[in-house]
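Have a look at this one.
Apart from one protein chain that is not included, each protein chain of the complex appears where it belongs.
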Amino acid sequence: MPIRTEPITVNIGPQHPSTHGVFRMRVTFDGEMIIDVEPIFGYLHRGSEKLAEERTYTQVITLTDRLDYVSSMSNNLSYVLAVEKLSGIVPPERAMYLRVIVAELQRIVSHLVATGFFLNDVGALATPLMYCFREREKILDMFEMLCGARITLSFMRVGGIFQDAPSEFWEALTDFLEYMPGYIDEYERLITGNEILLSRTKDIGVLSSEQAINSSISGPILRASGVKWDLRKADPYDVYDRMEFEIPVGTVGDNYDRYLIRIAEMRESLKILQQCVNQIPDGPIRADTANLIRPPVGDAYGHVEGPKGELGFYLVSDGGISPYRCKIRSSSLINLTALKDMLVDTKLADMIVTFGSVDINMGEVDR
Amino acid sequence: MDNAYVPFKEANAFYGNLYQFLTDLTIFGVSPIPDWLAYLIAGFLIVFSVINTVVIITTLGTWVERRLIARFQSRLGPNRWGPWGLLTPIADAVKLLSKEDTKPDGVDSWVFNLAPLMFIVPPILIFAVIPYSHNAYISNLNIGILFIIAVTTVPTVAMFMAGWGSGNRYSLFGAMRGVAQLVSYEVPMVLSIVGVLLFVGSLSMVDIVERQFVPFILVQPLGFFIFFIAISAEMNRSPFDIVEADSELVAGFHTEYSGMKWGTFQLAEFIAPFGAASIMTTLFLKGWEGPILPGPLWFFLKVGFVWFILLWIRATLPRLRVDQIMGLAWKFLFPLGLINLFVTAAEVLAWGDPTGSEIWLMAGINWTIAVVCLVISSHLVSAKLTTRNSVLENAGNN
Amino acid sequence: MTSVLDAESLARKLNDFIPDVVEGHSEGDVWVKAESIADVCSQLKNDPETNMDYLVSVSAVDYIEYFEMVYHLRSISLNHGVVLKSKCWGREDIEVPSVTHIWQGADFQEREVYDLMGIHFNGHYNLKRLLLWEGFPGHPQRKDYLEDPR
Partner (left out) sequence: MYGLGIAKGLAVTFRNLFRKPFTVQYPEEAVPQAARFRGEEFGWFEERCTGCASCAKYCPLGIIKIVTHPGGSNMQEGQSYTVDTFDIDIGRCMFCGLCVEACPYDALFMGSGFERGQYVRDDLIIPIEELKSAERRLSTWYRPQLEGKNYHPHKDEPLSWEEVGRK
């Protein structure tokens, strides 16, 4: 009689140290090898889309803070862009620059968190995570100067931002632009050349460019797969068309490329910030809009290149004070489409690393 | 009657004095304590004090470890309870003891309950043969190092019992990984020790220290390197902590344990680095011997230094994958260990019992061989492991 | 800047491909018949002039009398986009052909629409609820959904 072996099914999550929230994967293992993955969602579903239908256009901004709670600014920006497209409001120039500044700061925050947790998933006992959070705190301090909150910011308003930046913000930003490159160098010295990290991440979780496009992947993951696509260049919003920056593109599309892309994007964000600080004009920061916005009947789709990918809002207006339908194209959810392709035939340990490199946020996946 | 105890009595100063004191004790001209009882009481007292010293040092060690790792991560670490947080280990212990001892449905009770006990005994047993100073040890077994190798294998069984008995799939994964890893790393570990033993010609830990004319790390660099990696893997410390792998397997084989059973596992894991550092000090760093300072102090200084390095590595490095860890043992450390063994054997054959200038010649040869071996083998693996700097360079091209 | 395809010429092209498939168009939006959504999509993807290789999002809007499926399509290689819409009349048993075999990215999005709006996608390989649990009563994104139907 031949020896009989059986696959073993394990529920990774919803409570698990490294599923980045209440995410659950039903994984079937053959020994340590993965043969099937089924992601299961919904543990953090709050019905944001439905809630938005009962709130005024301004009040929905507070809902968008809570989608991807490590990048509230980008969520705010995406939503107000959609409303502005819907109602034809054009924000003043200073507001557009400030929006770009905070969106790029938020991108650095999100990438710091992503890198930190990614390295934590590789098993570096929280050391890189702590270093990343040290810098994140500095940016959150800046956000606090700007709008009094650190995570749920509600900073933007339809037709601009809510209030001009105080003087101490500009000082803090200048300081930050000076020392941050040094800190990024330090992270790179700490871990980028580390042979253990290389052996853990190189050629693991490879996603080809065709597959990435076909699965509607966006953001750093798409670029790591070698597709040079960035909405800031391809479809510029606000003042991105005046900025000069590079789009980092990966060659292989493995975990290591995704890590490198995030590090490189942080450096590019610093470049954009520097240009914004140099170019920002004086002037009003909010277009003259009513507090209760009533856009004309119609629909509009506004999107930004968020830190995790393309975040879009599809708004339908019936002429009332609240959106008739508010569909959120969440980058985190759609980026998980290709998870199975990346994971099958890798090992248990690679699963956590690959999942960490995709960088999702459950608040945005489940909405 | 007396003869059976003599070797122990004379070998161990603490024990000998205590035994003498107890047998010489006379009340009204009668000696109330018979020989065998004196032997028992003295032995018990010594063993009791050593075990408790180990446990207390370990609990303090957890505090030092947490504070140091916190500073590596530029935080402060536990500092709430007592001055500088010194009482944190006690608070931990009280909390663990007062915690409910949960037992999930479907566990194999006997196996489940026995596993923590079997896990903590072997690391403590190591200290039975470690010499802390001249004439300060519990016993001078003539097979001391063999005894250590033997007892450090037992946790493998305990680990598998815990993993299997829990009836949890994470635990099972952890246990399977643990068994594979521990059995593999026994081989390079023993191979690296054999080099030392060839010089010494004895398995006794005391003899090993006393016959170290220079610290063996100078003569056996490759052996030390292999032993360092192997022992890190043996005690499941980062970067070899795949057994626990908190980001993958939650807590590996002790996922289902709570309360003091879990505490026992943790205690054993914190004792392990002290044991490992002690073995390394004895084998490669000349044990208690050193100028000016008294023996035990030298011993603890060396142990502390090795322990700090283990900690530093733990705070920095990410975890390896299962197959990479096994590959490291069999493809990298095992051949190196064999080379080390052959070279040392040839040298011992050539020079017999080396003393004086021959030892430096030997050290020179061994260091050269170590560096050459490491460079060659590193080039063999590093072909795949170069960093990629092309992310931004690509940007301009397409 | 992502350019928006001219809806009129696109409508003409689609009508050439499948007769009378287009129900209407305005700037950037093309309404097509619900039952031939998948055919239109594969035509848009395979035609080298349109080459819609990227599905941005799949949404559904409840207009009480009918549901409107909205597909935001984009071509990454040519950097242009179009919005494909289709009206599905009725409230119960609405069926739309799935586009998962054209773009894998539609997988979770169609499941979400099914979950929250109750629109069935024919040909989806794994049409299960995405966010809510199996056996959840009703489809909460619909306008007539009551939290506690009694």
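Note that the chains take the letters A, B and C in the order they are written out, and that residue 1 is the start of every chain.
Everything below uses one rule, namely that a contact is a pair of C-beta atoms (placed from the backbone, for glycine too) under 8 Å apart; a residue touches a chain by one contact, two chains touch by 3 or more.
Everything numeric here is computed off the predicted structure, so don't read it as measured data.
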For the chain not depicted, the shown chains it touches | A, B
With the full complex in mind, choose from A:Ile8, A:Met33, A:Ile89 or A:Met145 the residue touching the hidden chain.
-> A:Met145
Pick out which of B:Ser74, B:Thr102 or B:Thr368 touches the chain that's been left out of the picture.
-> B:Ser74
So which of A:Glu137, A:Glu210 or A:Asp241 would be touching the chain we can't see?
-> A:Glu137
Over the whole complex, note the residues of chain A touching the chain we left out.
-> 55, 58-59, 61-63, 65, 127, 131, 134, 137, 141, 144-149, 152, 154, 162-164, 166, 168, 186, 189-198, 291
On chain B, the omitted chain is touched by residues 68, 70-76, 79, 312-313, 315-317, 374-375, 377-379, 381-382, 385, 387
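Quick note on the criterion: only the chains that are shown with their structure count from here on.
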Between chain pairs A-B and A-C, which one is joined by a greater number of C-beta pairs in contact?
-> A-B
If you average the Cα atoms of chain B and of chain C to get two centres, how far apart are those centres in Å?
-> 63
When the centre of a chain is set as the mean of its C-alpha atoms, what distance in Å lies between chain A and chain B?
-> 44
How many angstrom lie between the CA centroids of chain A and chain C, rounded to a whole number?
-> 25
Residue list for chain B, restricted to those that touch at least two other chains = none
Check: chain C positions touching at least 2 other chains come out as none
Going by the contact rule at the top, pick out the chain C residues touching chain A in the complex.
-> 1-2, 53-57, 59, 61-62, 70, 72, 76, 79, 83, 103-109, 112, 116, 129-133, 140-141
Can you list the chain B residues touching chain A in their complex?
-> 69, 72-75, 169-170, 173, 238-239, 241-242, 245-250, 314-324, 381-382, 384-388, 390-392, 394-396, 398
Chain A residues touching chain B - in the complex, by the definition given at the top | 8, 10, 16-18, 32, 119-127, 130-131, 134, 190-200, 202, 226, 228, 246-252, 256-257, 260-261, 264, 347-352
